[in-house]
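All protein chains of the complex are present and in place, except for one that has been dropped.
Lettered A, B and C in written order, each chain numbered from 1.
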Amino acid sequence: MSRDNWGRWGDADERGALNHIDAAAVRRAAGLVRSGQVVGLAQPLSPKTPIPAHRAGIQHFLGRDGGDYAAGARRPGGFQFAEDTVIMPLHIGTHIDALCHAWYDDQLYNSFPGAGTRSTTGATRCGIDRMGPIATRGVLLDVVALKGGPLPGGTPIGRADLEQAARAAAVQPGQGDVVLIRTGWYESIGHAQGVSFNEEPGLDLEAALWLAERGVAVVGADNFAIEAIPFPTGTVFPVHQRLIRDFGIPLLEGLVLHLLAETGRHEFLFAASPLPVTGGTGSPISPMALL
Amino acid sequence: MSRDNWGRWGDADERGALNHIDAAAVRRAAGLVRSGQVVGLAQPLSPKTPIPAHRAGIQHFLGRDGGDYAAGARRPGGFQFAEDTVIMPLHIGTHIDALCHAWYDDQLYNSFPGAGTRSTTGATRCGIDRMGPIATRGVLLDVVALKGGPLPGGTPIGRADLEQAARAAAVQPGQGDVVLIRTGWYESIGHAQGVSFNEEPGLDLEAALWLAERGVAVVGADNFAIEAIPFPTGTVFPVHQRLIRDFGIPLLEGLVLHLLAETGRHEFLFAASPLPVTGGTGSPISPMALL
Amino acid sequence: MSRDNWGRWGDADERGALNHIDAAAVRRAAGLVRSGQVVGLAQPLSPKTPIPAHRAGIQHFLGRDGGDYAAGARRPGGFQFAEDTVIMPLHIGTHIDALCHAWYDDQLYNSFPGAGTRSTTGATRCGIDRMGPIATRGVLLDVVALKGGPLPGGTPIGRADLEQAARAAAVQPGQGDVVLIRTGWYESIGHAQGVSFNEEPGLDLEAALWLAERGVAVVGADNFAIEAIPFPTGTVFPVHQRLIRDFGIPLLEGLVLHLLAETGRHEFLFAASPLPVTGGTGSPISPMALL
Partner (left out) sequence: MSRDNWGRWGDADERGALNHIDAAAVRRAAGLVRSGQVVGLAQPLSPKTPIPAHRAGIQHFLGRDGGDYAAGARRPGGFQFAEDTVIMPLHIGTHIDALCHAWYDDQLYNSFPGAGTRSTTGATRCGIDRMGPIATRGVLLDVVALKGGPLPGGTPIGRADLEQAARAAAVQPGQGDVVLIRTGWYESIGHAQGVSFNEEPGLDLEAALWLAERGVAVVGADNFAIEAIPFPTGTVFPVHQRLIRDFGIPLLEGLVLHLLAETGRHEFLFAASPLPVTGGTGSPISPMALL
């Protein structure tokens, strides 16, 4: 049983690799803001947002709207307003996995019991409410540029690919970074309804471990599960198992990266903050790159 | 009919005062990051999050959890995971109002018809999906420090109060800023369940207009509706009507500001990004201050 | 503008053709119970229940369950329990349409304004809460038996078909009856996921009007919309328009009728009661036939 970062930040730690981000890292990252351009990295959230079949998509209901007034609703003091409610899985569109999202051998990151996440309580350990805001250097590794186009479904991205992409970008992923891998999935097929969630290009385990061992804080990608699917024989979500549970690295999925890639920038100030849902296992998130 | 900023950024504009934030503003704001400390400004989101009686609170359901495995669920390849779904109003806890949230005379900001927001379509204009990420200078105006403690419910905050708070902070709110008003509501009573939403300390209309005319991009506060409640006689949400609809200024409500105030910093890089719910009238949001 | 039954039971009436069921009809229907066998006529409700693409299927969440106890939840006084929540459209599976569900020319049954159904209020007139329990004679018209098998999608069922089926059953649909049409849709294809809702066998308008003019209280079928789809050129849901809005006849959709047909009985005591959701436009329902 690997437990690579367990105990590294104390027995009570629930933030894992986010501890790699210290004040100096934030200061350095702020210094990367040169043009002042801000690029959003999130998919739109609507009933058309692609979602695996075992999850239901977002539903959006207006509880009060312009139709009410057109149909004669009163407007005290002239005031009119609209408001709404959503029903949505927390793992939808662009979202980040809390450290309680994936585990094995009944233990979460840092030895917390998996049985601490229950219907009645939500996640009592390593929930999304423990994550807090994330601001640090973002590093874009553009495998689409490297390969000359979006990768076909199922394509594994290996350590050598990442090293090459890093060389091309003239930037080395390192401690406290949020690393963003562009596979081309979202821009080429992932934005369409009815897309299969049975295969996607993504990291192989060696590539993921290379990043983990360099001390990155978060691994993100523009696909739906970071890692290559189908999995190699005999494993199921090996990158989730190792990165989330053993290294305490949150995974940031479903990013929109082609607009960022078009700017030509490969390092920048990355800022994103999950919704602090008490006991949640993840959160939709709307990250930005400040260039 | 006032339409102060209508047409200012073109007839098709749906972003209003956020247009005040240009690249130079972002660059200057990034230059405010000195210590590298990052402070989150969002309330936790749970069934205990206070909410007005006409809205239902968040519900959080685990669709798969550690209890399933304890009860014998299979774990193919050793992999275990938990996932969840929320039902929540978009105006809950710390949230931002889209420009379609409030209006009068059947017209939204920039003359778009209120009837364009319907049950079948959501908001077709000025929805939260048009807002994008917000990164700019944040300015904290600490009325709690000014008055020596949290303001009682119903207390109006006037222009002179804001001017005094700005002098004390040695910072003038100006073009493109996100201004954060600390009233003491959340820290003193707003975090409790069963709290009344019938009164709160907040801005009076003159104070709000003073900010609007200085060109601020967003007005935020640590109360639930920015403005003083009860309203002056004969009006209903006058600040919402004027700032959102006439000036195109989004309101950022339910902030947690006492921890930020404790740092002693009054200007900083503010970063926040709503969930891009297509046609949504607002979004829970999790802002951060980079000091 | 046809308004066949408007005013027939008074200007304030919201129950329409259900008024055809009087106490004598209930007594006569009770007299049809001979064997004492009870047959349920409802589809199971689950995420697998087929549903048109513009509606979302049911979601079912356990808020407390056996997994909680397996994972260590306390059991005060030994007591253990499980409970759950559903999210579902009211028009799902086996369901009945309220008289506010369909209309034209901005007027509901009995001249009530369509604008009385709003996001803020639900249906203020002709809602499902006005329907009450339904107990009366049920009459099965078995078009599958008549045609020798389930009807292909799109097949219109005409007046002559209904007359023939009635003759075969030796029973004439009449005042106050709940008439159940077996098309074969559910048993042959309608129970499968991914089934198309673009075509189904069902009533043509003449057949529907024949039933309406005989004074039946409810028209039910084992398809998803009573009427044949695609519609004849130039019309959209003509049976809904005429029966619901002009005659005040609720439609009962998605029935399971093949088990009833196997009993050989064509008249029986029919009993069903919608959930009295205030202002609802319909309700899932679980009818029974007492033979």
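What we mean here is this: contacts are C-beta pairs under 8 Å (C-beta built on N, C-alpha and C of every residue); 3 or more make two chains touch, one makes a residue touch a chain.
Source: prediction; values computed, not measured.
Residue B:Arg64 is the one among B:Arg15, B:Arg64 or B:Arg130 that touches the chain missing from this view. Contact between chain C and the unshown chain involves residues 22-27, 30-31, 33-40, 42-46, 48, 55-56, 58, 60-63, 65-67, 69-70, 75-91, 100-106, 113-119, 122-123, 129, 132-133, 135, 231, 234-238, 240-241, 269, 271-282, 284, 286-288, 290. The omitted chain makes contact with chain A at the following residues, 59, 61-63, 65-68, 70-73, 85, 87, 119. Think of the hidden chain as still there; on chain B it touches residues 47, 56-57, 59, 62-65, 67-68, 70-73, 87, 115-116, 118-120.
Definition applied: only the chains that are shown with their structure count from here on.
Each chain gets a centre from the mean of its Cα atoms; for chain B and chain C, those two points are 46 Å apart.
The distance from the centre of chain A to the centre of chain B, each centre being the mean of the chain's C-alpha atoms, comes to 24 Å. Residues of chain A in contact with two or more other chains: 56, 62-63, 65, 67, 70, 87, 115-116, 118-119.
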